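Just one protein chain is left out here, and the rest sit where they should.
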Amino acid sequence: MTALVPTLGRRLAPHALPLAMFAIVVAFAISEPAFLKPDNLIGIVRQVAITGIMAVGMTFVIMTGGIDLSVGPVLALSGVIAWFSLDAGAPLLVGIAAGLSVGLVVGVLNGLIIARIELPPIIVTLAMLSMVRGAALIIGGPDLHQIRGQEAYAAIGSGNFLGLPISVHLFALVTLLMIFVQKATPLGLLVAAIGENERAARLSGHRTRLTKTALYAICGVGAAIAGIVQSSQVHTASATYGEFGTELDVIASVVLGGTSLMGGNGSIARTILGVMFLGIMNNGMNILNVPIDIQLIAKGAIIALSLALSEAKG
Amino acid sequence: MTARSATFALLAFFAATFAFFCVAAPRFATASNMENLMSGFSFVAILAIGQSFPILLRGIDLSVGAIVALAGMIVFDLELIFHLPGPVILVAALAAATLAGALNGWMVVRLKLQPFIATLATLAAYRGLVYSISGRQLVPGLSTTPIRNPWITGLETYFDLGTTLGLSDWVTLPWFPLGFFVMLAVLAAFHFLLGSTRFGRSLYTVGGNPEAARLAGIDTGRVTLAAYAMSGFCAGLAALLLVARLTTATEALGTGMEMSAIAAAVIGGVSLAGGIGSVIGPVIGAFLLGTILIGLTLLGISQYVQQILTGAILLAAVGYDRILVVRRRRRLEANLAEETRA
Partner (left out) sequence: MTTPLIEGRGLGRIYGTLTALADADFRVMPGEVRGLVGSNGAGKSTLIKILTGAVAPTSGTVSVMGEEVRLGDPSEMIRRGVACIYQHSNLAPAMSVMDNVYLGRQPTGRFGRVNRTRLEADTRALMARHGMEIDPLATVGNLPTVKQKEVEILKALALDARVLLMDEPTGWLSAADVTRLHRTIRTLKASGVGIVYISHMLDEIFAVCDTLTVMRDGRVIAERDIAETTRPKLVELMVGEKLARDSAAAAHEARRPRGTGEVRLAVDGLGKTGVFRDVSFDLHAGEILCVTGLIGSKRTELMRVIFGADRADAGSVEVDGRAVAFRSPGEAMAAGIGFVPEDRHRDGLMLGLSMTDNLIMSTIPRVCRSVFLDRTKVAATAKRLVSDLAIQPPDTDKAARLFSGGNQQKILVGKWLNLGPKILILDEPTVGVDVGAKAEIYAILRAQRDAGAAILVVSSDLEEVVTVADRIAVMVSGRMVAIHDADAIDRTRLIEEIGGAA
């Protein structure tokens, strides 16, 4: 009997997250039937799209044992730069490209410092968080910038296509693309290899530093895409968006999805599970009018609990 | 030896920066500005001292900002709602903060959670706890009532050491805030603990070579638990100083402070690789940050540029740490080479 409990735990651990998710969906559905309405479910996906896009971008970075704390300010700066470009009369695609290039530049910088100079990712990206925020504030000031007369841009965050919000399409597109990269390209295999054993990957002839730099660039671009979605969703750009805590939500989603902060195994698909889990928690608790304090405590407890559980399998 | 020389290098850099602003920034070298620096960064220094313990063990404590808020709110409630005696309030707040830290340690040791994740979870949970016990929500009328208990406000006392020592005829010395002395006391106590006790030696060993520590029969779990508890204790102490200064506590107290604390500790030479560092470094690191931020403000440089510079300083500090590590490795290789030839 005593042996049964750990065995059961080991059996269940890999499925802990889906099971927990199912349980809370049932719980929310029973206590508030409105939860299951299609509108609400689509609403959840729309709400998590921004965090979700960032989490998808960050998954590879975390799989290699790294981390990126700078995504919040990158989100802000990307929106601000896109707004500036559009405001100056640039065409839509140029504006978007300008916004995305912010993520690319910051990501490459992070990657170069981490992979080449071998400084600890947590500190490098913490420093970058401060620097990018400063840069965003210098460029954009502390004010909100209204995005006017840019229907096409606004459609990214607020438009609908085939009955679903365009931001949801975008989230799905980014996710599918990255799942494809993970499953079907050498890069996906290489990410897993570096996460498992970076020395061995290098001795197998792979350019591990270049790869790691590329992963931080992907993460940066993910944050920049999120920035564009966010600014078009609320029709404003501001240097203060992506406030402190954004990056922690993103990291929590990835880690809940089963990617270890020490690197190694991880999967984009499971990251989506983590994103949805947090999204459903937030949405359900809002619908049930759970006060913010209980929400925060529950969130912390659930992160700790589910991770402690998945640790039990090892 | 290397740790000591690194501290000297940091001290020299601090002195140079300080001297630079004395010359370059108007009103920097004034008594009132020094008071600002001391009262504004003593609690950052205390947080940085606390943060060095988890970092010495290759961990991190992201929850210190939330613990600051928690301890602050406990002071608020016990004083304004329950009207408890001052000493009881102080002890209760410190005990709660230490307990919160110990819980972090427990999660790291028992649940085997990575410190980053454990303290990320409690960062949310403790902040939530603050909202749920917030006297501002429970008794809305109190939110504008300042804290007047002398046991607490007394922490925001200034000492005119210049006059006491009879030096004020010669120079205008700043009035020293009590918080500064509290910080010095914490520094002395933890410096003693780390440098001169068996516990301190054990802590360095667990951080530097956990397997060696385990094989030497050191209870690594207890050491780890204690390290996080001390980080919590320091956060509690910082909260007391902050509340004394503001004469109130808010739910948002301490937000983002973990970043300053981590930055100060790393700038102060506490290596993220574990086992290397002191508590003096983080204190210098905190005041170096303070000097630069205040100095730049006085120079009229925008707060935004300061953020960029803060990041750059942090990068420079880890870069410097990295250079030291590489040098140490080279020297070790050179040693080996000598043996090879011998």
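By written order: A and B. Residues from 1 in each chain.
Keep in mind that, in the parts below, a residue touches a chain if its C-beta (ideal position, glycine included) is under 8 Å from a C-beta of that chain, and two chains touch if they have at least 3 such contacts.
No experiment lies behind these values; they were computed from the predicted model shown.
Student: Which of the visible chains would the unseen chain be in contact with across the whole complex?
Tutor: A, B
Student: Can you work out which residue in A:Ala193, A:Ala239 or A:Leu278 touches the chain that's missing from view?
Tutor: Among A:Ala193, A:Ala239 or A:Leu278, only A:Ala193 touches the chain that is not shown.
Student: With the full complex in mind, choose from B:Arg201, B:Arg245 or B:Arg322 the residue touching the hidden chain.
Tutor: If we include the chain that is not displayed, B:Arg201 is the one touching it.
Student: May I ask which residue of B:Leu138, B:Ala185, B:Ala216 or B:Ala252 touches the chain that does not appear here?
Tutor: B:Ala216
Student: What chain B residues would touch the chain not displayed?
Tutor: Here the touching residues of chain B are 1-3, 192, 196-202, 204-205, 208-209, 211-219, 275-276, 328, 331-342.
Student: List the residues of chain A that touch the chain left out of this view.
Tutor: The list for chain A reads 184-186, 188-190, 192-193, 196-197, 199-207, 264-265.
Here, only the chains that are shown with their structure count from here on.
Student: With chain centres taken as the means of their Cα atoms, state the distance from chain A to chain B in Å.
Tutor: 30
Student: Could you pull out which chain B residues touch chain A in their complex?
Tutor: 60, 62, 107, 111-114, 116-118, 120-132, 134, 255-256, 259, 262-263, 266, 272, 302-312, 314-315, 318-319, 322
Student: Could you pull out which chain A residues touch chain B in their complex?
Tutor: Those residues of chain A that touch chain B are 67, 113, 117-120, 122-124, 126-131, 133-135, 137-138, 244, 248, 251-252, 255, 260-262, 291-301, 303-304, 307-308, 311.
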